[in-house]
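Heads up: the structure comes next, in structure tokens.
Missing here: one protein chain of the complex. Every other protein chain is in place.
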Amino acid sequence: MKALVINCTLKKSPEPSHTEELASQVAARLDRLGVQTEFVRAVDPAIAPGVVTDAGDGDGWPRVHEQLLDAEIPVVASPTWLGRPCSVAQRVPERMDATMSETDEEGRPVAYNRVAGVAVTGNEDGAHHVISGISGALADIGYTIPGQAWPYWHPGPGPGPDYLNDERGRDWAHSTGRTMADNLCGVARALDEHPLKTSG
Amino acid sequence: MKALVINCTLKKSPEPSHTEELASQVAARLDRLGVQTEFVRAVDPAIAPGVVTDAGDGDGWPRVHEQLLDAEIPVVASPTWLGRPCSVAQRVPERMDATMSETDEEGRPVAYNRVAGVAVTGNEDGAHHVISGISGALADIGYTIPGQAWPYWHPGPGPGPDYLNDERGRDWAHSTGRTMADNLCGVARALDEHPLKTSG
Amino acid sequence: MKALVINCTLKKSPEPSHTEELASQVAARLDRLGVQTEFVRAVDPAIAPGVVTDAGDGDGWPRVHEQLLDAEIPVVASPTWLGRPCSVAQRVPERMDATMSETDEEGRPVAYNRVAGVAVTGNEDGAHHVISGISGALADIGYTIPGQAWPYWHPGPGPGPDYLNDERGRDWAHSTGRTMADNLCGVARALDEHPLKTSG
Partner (left out) sequence: MKALVINCTLKKSPEPSHTEELASQVAARLDRLGVQTEFVRAVDPAIAPGVVTDAGDGDGWPRVHEQLLDAEIPVVASPTWLGRPCSVAQRVPERMDATMSETDEEGRPVAYNRVAGVAVTGNEDGAHHVISGISGALADIGYTIPGQAWPYWHPGPGPGPDYLNDERGRDWAHSTGRTMADNLCGVARALDEHPLKTSG
């Protein structure tokens, strides 16, 4: 079983990403549970705007799309800007939108029988909204969202330091990250053993 | 396996509820799949504001709380007002909040290994937001949200007629309702056969 | 010029309300600017569910509705539950919905030429979403929302203490509260001197 963290930081590699660091906590736990995690930073391959699988012309999405089809457990990791999912974290589900018409042998969206979660960092409030918004988009696309499948971190009232610069709240964030990994893995395995049946 | 539709219409019984009618489509499909559905109208028992399981003093919640513990599949059905989940549909998860500390024999929230969905009607736009908001709250509480576990209906640009007064779009709404029932039931059964393991 | 704080705490008087305390900071500043503020706690008068101005039968809304018509500057103050506006803070705009068809002498909603803001407390993340959601509903009803017309407080990553139990971040919250009061008052006075003209 494979997981794919799509890190939606606004910063290109090799700049350090707070969001990637928090998501690594989830990956570490997934690893202990026997799930291998690949990471991709969505700003690196220059993903074109649009809602098709291949926008041509240097579009970085087709490669991510392949990684996505290869993963039972995608995780969208997003920083918080203005209290909302960042632009890159909206672009990813926009491009995933096309997978709704890519169907399995039973005519269902390829996302069926896969599970997804969200990891959020920020230097201010907004995490619940970011989680609900991205999870909602992923569920629309067909992914199952396990209960409590998110960790988040931000420094609380008003703008402040970033995740890597403040130890406060880190234990709590890591503990929710472990719960997320457990629940992603648990639901993914349940669906692997008992996949959704075709409607009829 | 049992489902519970908590109808969050603002109208007391026996006033007809558009939201109940749409949710009935989901229940009919669940019935075909061998799942029995009970309905409760959340404004009938006068649910007190608060975040505890029993607010005393004529509080209608404790009875709903019992029904909830008895159902593997709760469905929150909400009308849309001002483009948002209605006040009753926010009160229900507020009262469910206390179940986070009601744990199973392995110390996990009672909502674990249960699945939930949302059904939405309205006389105007807002359904995606209502679905994401309520689903997000239910996932926080511990419920798993299957992919595409919602039907919605509203008449499109600007205010207009209600669900029972306009046949347009009804087939689409009912078809999404059947998909919802299939996915709720499929994920609930997968979790019943392969429940989440205790973290450790 | 008058302001009205509608405190949407889930707790009846005389229980202390964190939300009321934060809103008092805004009121203190408004007072210095020559604006008198009245407070009402929305759970005290038992506001019935619905979208009409008078739901009969002991409904507490008609009295609040009168206070609202008397205030140029309403402020909705809400705690955060599950990262969202609380049920009472959704009920208030639901009942205000009916004012859209209560028009001034030029046929416009009574909320025109009035300004509104939102104050938020919580023991966890969610403030930006609560602010956007309630402000969005108030703007739909016709109120103008000045820039940066909100203070918020919560303790940062994960659940924690409430506003009155933690001094951290309080200065920042109070400073945003003063900005809110300045902006509410400034825009209200601009509209008082230069009211919106009738369309034609």
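Letters A, B and C name the chains as they come in the text, with residue numbers starting at 1 for each one.
Basically, contacts are C-beta pairs under 8 Å (C-beta built on N, C-alpha and C of every residue); 3 or more make two chains touch, one makes a residue touch a chain.
Worth saying up front: this structure is predicted, and the values here are computed from it rather than measured.
Taking the complete complex into account, A:Arg84 is the one of A:Arg29, A:His65 or A:Arg84 that touches the chain left out. Contact with the omitted chain, checked across C:Cys8, C:Ala42, C:Val75 or C:Ile131, is made by C:Ile131.
In the complete complex, the residue from B:Pro74, B:Pro155 or B:Gly186 that touches the missing chain is B:Pro155. By the touch rule set out above, subunit A reaches the unshown chain at residues 10-11, 43, 49-51, 81-88, 90-91, 93-94, 97, 133, 136-137, 140-141.
Against the chain not displayed here, subunit B makes contact via residues 82-84, 124-129, 131-132, 152-158, 160, 168-170, 172-173, 176. Where subunit C meets the missing chain, the touching residues are 109, 111-112, 128, 131-133, 135-136, 139-149, 178-179, 182-183, 186-187, 189-191, 193-197, 199.
Keep this in mind: only the chains that are shown with their structure count from here on.
Chain-level centrality, scored on Cα centres against the all-protein Cα centre, points to B.
After Cα superposition, the angle needed to carry subunit A onto subunit C is 180 degrees, rounded to a multiple of 5. Mean C-alpha positions place subunit B and subunit C at a centre distance of 29 Å.
One simple way to say how far apart two chains are is to compare their mean CA positions; for subunit A and subunit C this gives 35 Å.
One inter-chain figure worth recording: subunit A and subunit B are separated by 25 Å, centre to centre, where each centre is the mean of the chain's CA atoms.
Residues of subunit A in contact with at least two other chains: 128, 131-132.
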